[in-house]
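These notes concern the structure reproduced below.
With one protein chain removed, the remaining protein chains of the complex are shown where they sit.
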Amino acid sequence: MDKKMNLIMFSGEYDKAMAGLILANTAREIDVEVNMFFAFWGLFLLRNPDTMTNKDKTIYEKVLGTITPKGPEDLPLSKMNFAGFGKKLLIEMMDDEEAPHLIHFLKGARKKKVNFYACKLSVEIMGFKKEEFLPEVDIVEAKTYLKDALDSDIQLFI
Amino acid sequence: MDKKMNLIMFSGEYDKAMAGLILANTAREIDVEVNMFFAFWGLFLLRNPDTMTNKDKTIYEKVLGTITPKGPEDLPLSKMNFAGFGKKLLIEMMDDEEAPHLIHFLKGARKKKVNFYACKLSVEIMGFKKEEFLPEVDIVEAKTYLKDALDSDIQLFI
Partner (left out) sequence: MDKKMNLIMFSGEYDKAMAGLILANTAREIDVEVNMFFAFWGLFLLRNPDTMTNKDKTIYEKVLGTITPKGPEDLPLSKMNFAGFGKKLLIEMMDDEEAPHLIHFLKGARKKKVNFYACKLSVEIMGFKKEEFLPEVDIVEAKTYLKDALDSDIQLFI
């Protein structure tokens, strides 16, 4: 099958990231090419907790980097988060079913060669440095997203 | 017209469910096939208030089943819900225009043979039983969604 799926990951929430990554993993299993474009809050999912830096950042960028989620397992739920309580409940329920966590779906997607792109404008505004992301992340312009999406079989805004 | 629309219903909110079901009804009126896949919070829309059960559920599953919306009219707004006040305001405004409620759009979609699918992983994690959903709901894997979406003319994540 010569098919392609293109996802904009906008939201930066645990449950929505989960939905996107489950789709990505499933698509790769049936040989569909997957391109994920992370913009705005979605960038938090790509942060590498081991390479965060405050070097050459403005005060705003430092504040933003500090108060926002640091990688996948740090993301809140999109609803019923209840200051983290709802998320703990969900994680317990996932464990009861032996369902993988977000970090595992992310690992799976990386292993299965999902392509990861970060939106250049979002990266600049938020002041992130390339080395703060997972190593395979490419920083690209909206035009790159668009050309890929025009040519793909599934496009979703998540 | 031999066209197909594929919607992921993720959010479990009154206004977004409304948007999805208005599109579904409209699509059926012009003979477009409609497949709706309900995942995560979206499952609340499919709950049948008459067949809820706590049998064979863990304590987490019981809590989740109790504190979450029980069917379409129970869903909150995605914004300006103000503990239900905003929703009452919206409903009053809909009544002023004699606009149908969510439950009517759901009824219409069922009558017009929209296909309803529930995401297997979400159902398992949340601990829902098949009989707690509307009778025509099929429980399927992400792969089923994906194959259908690859082959459809419209795909949206709502």
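By letter and in written order, the chains are A and B; residue numbering begins at 1 in each of them.
Going forward, a residue touches a chain if its C-beta (ideal position, glycine included) is under 8 Å from a C-beta of that chain, and two chains touch if they have at least 3 such contacts.
Since the model is a prediction, treat every value here as computed from it, not as a measurement.
Among the residues A:Lys113, A:Lys130 or A:Lys147, only A:Lys147 touches the chain that is left out of the figure. Only one residue in the set B:Ile22, B:Val63 or B:Ile139 touches the chain that does not appear here, and it is B:Ile22. Annotation for subunit A: contacts to the undisplayed chain at residues 8, 10-12, 39-41, 58, 60-61, 63-64, 67-68, 121, 124-127, 141-143, 145-147, 149-150, 155-157.
The set of subunit B residues touching the chain not shown comprises 1, 3, 5, 15-16, 18-19, 22-23, 26-27, 29-30, 32, 78-80, 89-90, 92-94, 96-97, 99, 153-158.
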